[in-house]
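Excluded from the complex is one protein chain; the other protein chains are retained at their positions.
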Amino acid sequence: MEVRVQNIRKEFSRFPALNDVSLDIRSGELIALLGPSGSGKTTLLRLIAGLESPTEGTVYFGNEDASRKTVQQRNIGFVFQHYALFRHMTVLDNVSFGLTIRPAGRRPSKADIRKRALELLDLVQLSGLEKRYPAQLSGGQRQRVALARAMAVEPNVLLLDEPFGALDAQVRKELRRWLREIHDRTGHTTVFVTHDQDEALELADRVVVMSKGKIEQIGTPDEIYDTPNSPFVFGFIGQSNILPVRVENGQLWLDDRSIGVSATGEADGPAQLYFRPHDIELLDGCGGCIAGIVTVTRRVAGTRHVELDIGATHSKVEIELPPEKVTSDHSRIAFRPTRWKLFRN
Amino acid sequence: MAHDAASHGGTGNTELVRVATSEHRLARYGLIGLALCFVGLFLVLPLAAVFTEAMRNGPGEFFTVLSDPETFSAIRLTLIVAGIAVPLNLVFGIAAAWAIAKFEFKGKAFLTTLIDLPFSVSPVISGMVFILLFGSHSLIGPWLQSHGIQILFAVPGIVLATVFVTFPFVARELIPLMQEQGTSDEEAALSLGASGWQTFWYVTLPNIKWGLLYGVLLCNARAMGEFGAVSVVSGHIRGLTNTMPLQVEILYNEYNFVAAFAVATLLALLALVTLVLKSLLEMKYSEQIAASRRH
């Protein structure tokens, strides 16, 4: 089901946690809310669920206004960071819970509930563990039970709050791939919150980057990574370098020299140049380039990271070079960004 | 559309959300009312009754009955008994907590159970075991008698019964606290060259002082207020082996209600002071526990 969030504002005792946020989630989409802590991403998720109510604004499920409905009536599936399993119930009872508490009229028969719960446990690859108690499961297994439990009620939308946050790195990676598979098979509209950009970029159809209660950018992982539209997104997603430059007659200047990059159509004046460490080309001479003194080099997996000290302001810049390119400290390197963006204060 | 949406943001929505994780307002008030009635009926009223009954004939009579020499000797005996029993159980409590919390050894769980034993024994039985042990029918009774050693119906018997009853209090408070704190602080001190006693004195004791005080407080309240066990071994000799609770019973059974409640007032005050100190300690103590969790 498609979910629309319209002009939502949320204040916690006068402190705005969300400020005029609007978001359209398409049916069947897997969408990530990405941002640092305090950016309002979890609040947005809880507002969609009905665990919080907006100070202003509306949430639509399809064409229906869901804002007036309680969390119980919204029929959503919510997966909590710390699983929130019912520890006195078996795995099977946990998964069946949402169906067994339905009023008699809407409740499936006992046999049907059991069948559905077992199917879901099969889907999350926990067949055979239905008689266990949560305490007898590993963290990854618990989170899979939590997901099965949330899906058992055929939710309008599946909401996951930092679903892998409490797991160790190895299990995280596995579950990430596996969640994508489950999503592709079941087709639930899914929203998940994360502060881990790798997770968001790898998993989601679209990523919503949030900061300070606002949406900074919405886009596919490629769009977010390749064309960040704000300094925040540029800085938050991946590695980036910032240099203070000047625009003069469509040319970029660092201190007293041109860096050989033309910015046609940009107004004159000071600006910040953003570029990624790997979006550069090395130059031999320096007619129009950025030149710096090597301060530190590090070998990171398949690339060599080089830190440079640039110009009179001693700005720090990090670039990535092929590993066979050996540089010694205090040597001089000239380069030019191939893909970059200008932002003004 | 947007304007329309904004219009139903207010309190109605907040109420919808509250349904998720708390009760309806009426249910809330109902439960609070029920709890307050119960506390009033079973805790507040009895306490109020003690003070009211003691002052029934005015403060003049209250102080007259309190200055009675028998009452005075009961107060003295109560203080003596608590003064012996509490330090003994304090030392025991620290030793037991040290052994149980800082070491792993076989039979530890069983030892912990044994320490809790007096909690599940009726006070009357706690007194009675000493009658069976030292009475004239017992093995050592006649020997004690022939050497003129009086244990039952005398101060030693009362102290023994009190020690028995208050046995677990200090240990019980300290064991979980010290278990939670673990052994790393002590190991650090030892690695820095501190001796065993120095480690205990400068590292362990400051870490457990509030818990220790808490246990002593509870131990003392019980020691001063114990009735059943002491009643069995005391012999009720007026002016000699009556503690304050026993004095209350005697006065009450003589229909000397004002005097009985006057002595009871002193004990009730002791209880109130204990409660206030306990609450104050709990504030500090919970911070201390929270701190130990943070590390």
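Note that the chains take the letters A and B in the order they are written out, and that residue 1 is the start of every chain.
Here is the rule we use: a contact is a pair of C-beta atoms (placed from the backbone, for glycine too) under 8 Å apart; a residue touches a chain by one contact, two chains touch by 3 or more.
The rule we apply is simple: contacts and distances are computed from a predicted model.
Asker: Assuming one chain is omitted from the figure, identify its UniProt name from "Acyl carrier protein", "Sulfite reductase (NADPH) hemoprotein beta-component", "Sulfate transport system permease protein CysT" or "NADH-quinone oxidoreductase subunit E".
Answerer: So, among "Acyl carrier protein", "Sulfite reductase (NADPH) hemoprotein beta-component", "Sulfate transport system permease protein CysT" or "NADH-quinone oxidoreductase subunit E", the name matching the hidden chain's UniProt entry is "Sulfate transport system permease protein CysT".
Asker: Which one touches the absent chain: A:His82, A:Lys110, A:Arg298 or A:Lys325?
Answerer: Of the candidates A:His82, A:Lys110, A:Arg298 or A:Lys325, A:His82 is in touch with the missing chain.
Asker: Looking at the whole complex, which of B:Ile80, B:Ala154 or B:Leu218 touches the chain that is not displayed?
Answerer: B:Leu218
Asker: Which residue from B:Val91, B:Leu192 or B:Leu205 sits in contact with the chain not drawn here?
Answerer: From the options B:Val91, B:Leu192 or B:Leu205, the contact with the absent chain belongs to B:Val91.
Asker: Mind pulling the chain A residues that touch the left-out chain?
Answerer: Where chain A meets the chain not shown: residues 49, 51, 70-72, 75-78, 80-82, 84-89, 97-98, 101-102, 133-136, 146, 149-150, 152-153.
Asker: Determine and list the chain B residues touching the chain excluded from the picture.
Answerer: 19-24, 28, 31-32, 34-36, 38-39, 41-47, 49-50, 53, 88, 91-92, 95-96, 98-100, 102-107, 111, 113-115, 117-125, 128-133, 135, 137-138, 160, 163-164, 167, 183, 186-187, 190, 196, 199-200, 218, 221-222, 224-228, 231-232, 244-246, 248-249, 252, 260-261, 264, 267-268, 270-272, 274-276, 278-279
The rule is short, and it goes like this: only the chains that are shown with their structure count from here on.
Asker: Indicate the whole-number Å distance between the mean C-alpha point of chain A and the mean C-alpha point of chain B.
Answerer: The separation of the two C-alpha centroids amounts to 55 Å.
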